[in-house]
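This is the structure I want to talk about, given as C-alpha cells.
What you see is the complex with one protein chain gone and the rest in place.
Moving on to subunit A:
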Amino acid sequence: MRVTCTVNGVDRTADDVWEGESLLYVLRERLGLPGSKNACEQGECGSCTVYLDGTAVCACLVAAGQAAGRDVRTVEGLAPEGGLDPVQRAFLQAGAVQCGFCTPGLIVSVHDLLAHNPQPTDPEIREALAGNLCRCTGYEKIMDAVRLAAADGAGAA
C-alpha cells in the first residue's frame, strides 16, 4: 500500500509498504531517515522514539498505516539542516554519547521531557527516560546532559 505522511515538515510518500510494517521500517528503509534506531522492535529500548502528532512514541510499535496523514518528527527534524538542537548540543558537551545507538531516541525523549517540564528534578528525569535503554554510559553522563540542556533553557526554545 501507499503511505503518505508529513515527516519533519515535509510531505513524504512511501510505496509498496507491507500492511503489517512499522513506522520505524518506513522511516529507515523507505524514506532514508536512519536516525531513529532499530534495536528491539518491541517497545523496550526507546531507540526508535519519534513524535507522532506531537506525542513521543516508539516508532516500532506504530503500524505504517496508522501514521498515514499524520505528522511525524524524527531526531533528524529537531534542528534545521546543519544545526543542532540545544538537547543535541548538551549531549555532546556532557559526553553523553558513546556508541551512540541509544542517542537519537534519548534526544527525542529529552526534547519531549523539557518541552513539558523545562526544569525537571532528577527523579523526574529518570522517570521520563525509563523507556530508553543505554548499554554504554551508565546513564550518569546522560543525566548531566539533561541537566545541562535544562540549564541552557532547552525546554523554553
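Remarks
In this section, a residue touches a chain if its C-beta (ideal position, glycine included) is under 8 Å from a C-beta of that chain, and two chains touch if they have at least 3 such contacts; residues count from 1.
The rule is short, and it goes like this: contacts and distances are computed from a predicted model.
Chain not shown in the complex: UniProt lists it as "Carbon-monoxide dehydrogenase medium subunit", one of "Phenylalanine--tRNA ligase beta subunit", "Aldehyde:ferredoxin oxidoreductase", "Carbon-monoxide dehydrogenase medium subunit" or "Amino acid ABC transporter permease".
When the omitted chain is restored, the residue from A:31, A:62 or A:94 that touches it is A:62. The residue touching the chain not shown here, chosen from A:5, A:128 or A:154, is A:128. Remark: the residues of subunit A touching the chain excluded from display are 1, 18-20, 22, 41-44, 46, 49, 55-58, 60-63, 65-66, 68, 109, 112, 127-128, 130-132.
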